[in-house]
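Every protein chain of the complex appears in place save one, which is left out.
Up next, chain A:
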């Protein structure tokens, strides 16, 4: 083999983040239980235990250096190590049992309360949006903040039928993962992209990539005397903004936007297997910072599930049991014609007569 011609980079080894005493116990855990909201106790076969405290972080996992130092100080004082969770929260692993009460009080006083474990609302995961992104149709962090404030008690207690996860992605890229959670919020554009002919011609755009990346074939090349231009078919366009990604110089859209609310996504394999959430409210206004229309609809979904869900039943399982027709009718979803797949009608319209009225 030739000698590598690139400077070798560093992939950090996770083992150096974990103290040797904890690393030595790798694989010894046999069970876990939730001591109280935000506190998880892992048990080993020999009866020894490991405490984890999970806290809420600000939306989008944004932390100032001083908060980061607070986290580090808490790790040093009360725990063995820490980890960021996949939902943009933070956990202190190996918390010393004798110091637990003092630690929880200190976290509460600092504004980072323990919570978001078990049958509670977990950390709301979201993308960066207006804080640092050019693609955002809506501002996910402020929606996350509004939801977190409104449903705050549900983070701090474990009174829901099962865990509830909410994710928000601000644009069709869905970096925040709006399609994967029990309740997902997807920022979408209303406007059809527009071609600025002069800027488009000046920018020397890869027409082949532009045409091939459009998933619906809505964009077609058009030869003119000035050069190759494109036209966008309004009826075919699904506003996925792929063309804007390829040709930001020549194609733009009026940033008129809304959100769709989806329900029933779940990740694990223990029921039907991983499933994307399905859109139930296709078009909800999301003008900053008035998010009452979103919160009202989420509340309707949560309340129905809270009222009629069986213990341990995730939102997806609940919808499967009650049936989509009943679920859509009860939460007042719609308009229904917008919930049918536009492109592949076989997928979302029934082909059996198993109706439930």
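We adopt the following convention: a contact is a pair of C-beta atoms (placed from the backbone, for glycine too) under 8 Å apart; a residue touches a chain by one contact, two chains touch by 3 or more; residues count from 1.
What we mean here is this: contacts and distances are computed from a predicted model.
Within the choices "Ferritin-like domain-containing protein", "Permease", "Sulfite reductase, dissimilatory-type subunit alpha" or "Succinate dehydrogenase subunit B", the name that UniProt assigns to the complex's undisplayed chain is "Sulfite reductase, dissimilatory-type subunit alpha".
Taking the complete complex into account, residues 4, 6-19, 22-23, 25-27, 29-32, 42-43, 50, 52, 56-69, 71-73, 75-76, 81-86, 88, 93, 111-112, 125-136, 139, 141-142, 145-146, 148-149, 152, 155, 167, 169, 172-180, 208-209, 212-213, 215, 238, 240, 242, 245-246, 248, 255, 257, 267-276, 287-289, 311-312 of chain A touch the chain not shown.
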